[in-house]
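Only one protein chain is missing from this complex, and each of the others stays in its spot.
Residue numbering begins at 1 within each chain, and the chains themselves are lettered A and B in the order written.
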Amino acid sequence: MCSHYRENGGAAGQRGSAAKHLSVLLIVLALSGCKREERDFHGLPAGGTITNPKVREVPFVAGGSVPADSRPGPYEENAYAVSQGKTLYNQFNCSGCHFQGGGGIGPPLMDADWIYGSRPENIYETIAEGRPNGMPSFGRKIVPDQIWQIAAYVRSMSGLLRKDVAPGRDDAMQVRPQEQSTQKAKPVQSGIPKSAELP
Amino acid sequence: MPLTLASTLVQQAHTSLNPASPQVRLVDQLGTAMFVTAAVVCLLVFAALLWAALRRRSGAEPVADGRQERPMKTAVLLATGVTTVILFVFLIFDVSVGRSITTNPGNDALQIRVTGHQWWWEVQYRDSLPKNWATTANEIHVPVGRPVVFELRSTDVIHSFWPPNLSPKRDQIPGNENSLWFQADSAGVYRGQCAEFCGHQHAKMAFLVVAEPADQFEGWLARQRDTAQTPTDSLARRGKDVFMAASCVMCHAISGTSAGSRIGPDLTHLASRRTLAAGTLPNTRENLTGWIVDPQAIKPGVKMPPNQLSGPELLALVAYLETLK
Partner (left out) sequence: MTAIPADARPTDDESVRRQLDETWRQTPGLWGWLTSVDHKSIGKRYIVTAMVFFVLGGLEAGVMRAQLARPENSVLGPDAYNQFFTMHGMTMMFLFAVPVMTAVGLYLVPLMIGARNVAFPRLNAYGYWVYLAGGLFLYISFFLNTGPDTGWFSYVPLAGPEFSPGKRVDVYAQSITFTEIAALVAAVELIVTIFKNRAPGMTLNRMPLFVWAMLVQAFMVLFAMPWVATVTQLLAMDRLVATHFFNPAEGGDALLWQHLFWFFGHPEVYIILTPGLGFVSMIVATFTRRPVYGYPAMVLSLLSVGFLSFGLWVHHMFATGLPQLGQSFFTAASMMITIPSGIQIFCWIATIWAGRPRFGVPFLFVLGFVVIFVIGGVTGVMVASVAFDQQVHDSYFVVAHFHYVLIGGAVFPLLGAFYYWFPKITGRMLSERLGRWNFWLLFVGVNLTFFPMHQLGLEGMPRRVYTYLAGTGWGPLNLLATIGAVLVVVGVLLFVINVAVSLRRGALAGDDPWGADTLEWATSSPPPPYNFAHIPVVEGRAPLWEQPGELPAVSGLRTDVRDVLVTTLLDARPDSLHRHPPPTIWPLLTAIATTILFVTLIFTPWGAVIGTPLLLLTLLGWGWPHGRDHQEQRMVEQTG
């Protein structure tokens, strides 16, 4: 029922192009409903180890090596998974160091600076293996499927997810604008954690 | 998974027609009275309808004159009057039953806080001393013959606490504090279920209320207040290590250990409970193992993920959990 969407080829003429773009937008948004609304309760089975060396941004990792998933973000378009990720972010106390994205003890997650990379697999590895300067390794404590959900949510905090996939506000006191209204902050590789900078 | 202490109590049929508390008894009386009246009214109306439709008539065309108007008017007025009286009587009856079941139960009442989560029940027995608080999940024990006040809360969506044998329901609304009270008159195990649509597993969000004699209840409560025993068996000790090293500690608490997360049900006395997964499965070794391996196969959509533990790890873990009485 959900066939892949193909981009419309060729302009039909200036008069029709606005209508065409609008209908293209609507078709994209409509067909995207398939993936956006999927509730896959069984989640992803854990994959093998990360074999692609390009994914590793820094040569050293905290904690032991853990089996990890090498697929790119499976939940980039799944609103249900992103919303689960948001719940887990607070329940697993990511907010304890990163707060609601503004950072504090840990670096901010809602800005454009990504020390170890902003791709879903980078974030997955950050969470699973930990990072220097204080990010614990959660690979033995959070199942891979949930790590992917949290990674997808983290990307939404700086507006990297599509607006209809990113979560809305939650039923709590509001300390940040909702993720689905967050302007996209184009990721920048900065490489140096704040705590490692000289005073 | 023997449950030695409460096993003499019989599980009652889950129904409001089997009252085990004065509250439900009163409501049942009201319901029965209304049902009987309703049945009589229905039969009278149907009889009138059939008679009106099927009665023998003379061949002449009807004439809308005074001869027919008067009996019709009398009949309609009489029926309306009788209806009004019946309704008024039930209004009074209802208000009086409502008042009876909500009057203050008095200071002797036991207080229990029940917080609804998607899709399990957090049960907390509070006390003026926090170290005497007991937290459990999905199974509530109450002493027979003593009023129990339930403070009803929710942390996520609206749930509704409904043990039909013991009490009419009350919603648990985030941001609101509701309460109800009842008194269990006879010992037994009563089942309740969430009664407000709360998402994927609303259907499997049940709980048990175990009404037992006061001394048994006090014994149970004292055990619930205790921290978890350290396992002596080597397999169980290994299982505790598995618990602490794996993902269990992210969501579950076992008091007396460093596992203190309040996201999921408290497991300190898991083995003392009769069911798993909010009343979905009997608490047996097989069911517990199956639940840990893949909760999604039993309760799709539940927040607990499938776990990748090796066979020996799983055996050890289950052995440990069985020691949490």
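Note that a contact is a pair of C-beta atoms (placed from the backbone, for glycine too) under 8 Å apart; a residue touches a chain by one contact, two chains touch by 3 or more.
Note that the structure is a prediction, hence the values are computed from the model and not measured.
A.B. asks: Which shown chains does the chain we cannot see touch?
C.D. replies: When the entire complex is considered, the left-out chain reaches A, B.
A.B. asks: Of the residues listed, B:106, B:130, B:175 or B:311, which one is in contact with the missing chain?
C.D. replies: Selected residue, touching the omitted chain: B:175.
A.B. asks: Spell out the interface residues on subunit B facing the chain that's missing from view.
C.D. replies: Spelled out for subunit B, the touching residues are 13-17, 24, 26-27, 30-31, 34-35, 37-39, 41-42, 45-46, 48-49, 51-53, 55, 57, 61-62, 64, 68-69, 72-73, 75-76, 79-80, 83-84, 87, 90-91, 93-95, 97-99, 101-102, 118, 152, 156-158, 160, 162, 164, 168-171, 173-176, 178-179, 191-204, 206, 279-280, 300-301.
A.B. asks: Considering the entire assembly, which residues of subunit A contact the chain that has been omitted?
C.D. replies: Counting over the whole complex, subunit A touches the hidden chain at residues 1-2, 22, 26, 29-31, 33-34, 36-39, 41, 79-80, 82-83, 86-87, 163-165, 167-174, 177-178, 180-181.
Just so it is clear, only the chains that are shown with their structure count from here on.
A.B. asks: Subunit B touches which residues of subunit A in the complex?
C.D. replies: Subunit A residues touching subunit B: 39, 41-43, 46, 91-92, 140-143, 145-146, 171.
A.B. asks: Which stretch or stretches of subunit B touch subunit A in the complex?
C.D. replies: Subunit B reaches subunit A through residues 156, 174, 200, 245-247, 249-251, 261, 263, 294, 296, 300-302, 305-308.
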